[in-house]
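First the structure, in the form of structure tokens, and then the observations on it.
A protein chain is absent from this complex, but the other protein chains hold their places.
On to chain A.
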Amino acid sequence: MSVGDYDPYTGQRLTGHEWNGIKELNTPVPKVVWFFLGVTALFAFVYWVLMPAWPLGVTYTKGLLGLDEREIVREKVVEAARQRTWTQRIAQEDYAAIQADAELMQKVRQAGRTLFGDNCAVCHGTSGKGGPGYPNLADKAWLWGGTPEAVAETIRVGINSDHPQTRTSQMLAFGRDQMLDRTAVLNVVAYVQSLSNPALANGPEKDAITAGKAVFEANCVSCHGPDGKGSTEVGAPDLTDGFWIYGGDRQSIFDTVWGGRQGYMPAWEKRLSDVDRKILTLYVLDLGGK
């Protein structure tokens, strides 16, 4: 095949090249291709003239529009903060005043939901209801107190965290550390379970529960209080209310008393602003209030 032969189907001339049976038509590049090359190149050129584009040694062409992405973002952030007047009210007013203002609380719920979802939901769940090992924040039971100040403090310093003022809580490992023998642990576990379920006290485990009460009085009251109602001083939970962090079935309570517990809650002082933490405090309290 030589230059000048035609492809019968298209009527185009062939280039005369052939590779293992593959031939090529000598079709010229269609005009539309040159057109679009021109259009895109023109677009690029205009964009280069208007915007920061080409390097010149240590600087670069700034572009006729003088637009600088970082400057724009900086201005937007300042402007946004100026417009969010409600956050200034959050910063200044006290809890009771904010809680009384329905409109402001609406904003707190909106912002709080996202803040909670991004920072707290991994542990406490999206609805704040917690899960095994993580306390329910939507109930009335508080380990460290349910006043706004107490909750705000918990969020600020965390629990068993690396914050110098962290709240510290420790449920001792009575079984593993051999403070109590196995029978004593079993008895006290039966007793603890009867605290929130008084019907058990007259059941078949009556003796064990009585023995357990003695163990409790000797070992547990210092933290959980004489009637097992807990103490917000040391973060010891109320054992009579039927709310459980680690589970209220026999095995879970046994695991708690045998192996101990030490929940970890990060400190947020350095990670969230004062206003964001205040919003979260209000948000968390609002969960339980419903």
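Just so we're on the same page, contacts are C-beta pairs under 8 Å (C-beta built on N, C-alpha and C of every residue); 3 or more make two chains touch, one makes a residue touch a chain; residues count from 1.
One rule holds in what follows: contacts and distances are computed from a predicted model.
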Q.
Can you work out the missing subunit's protein name as recorded in UniProt? Choose among "Aspartyl/glutamyl-tRNA(Asn/Gln) amidotransferase subunit C", "cytochrome-c oxidase", "Urea ABC transporter ATP-binding protein UrtD" or "DNA repair protein RecO".
A. "cytochrome-c oxidase"
Q) Where the complex has a chain not shown, which of A:L25, A:A141 or A:A173 is the residue touching it? A) A:L25
Q: Would you mind spotting which of A:R84, A:K129, A:H163 or A:R261 touches the chain that isn't drawn?
A: A:R84
Q.
Give me the chain A residues in contact with the hidden chain, please.
A. 7, 9-10, 14-15, 17-29, 33, 36-37, 40-41, 43-44, 47-48, 51-55, 60-61, 68-70, 80, 83-84, 86, 107, 110-111, 113-118, 121, 126
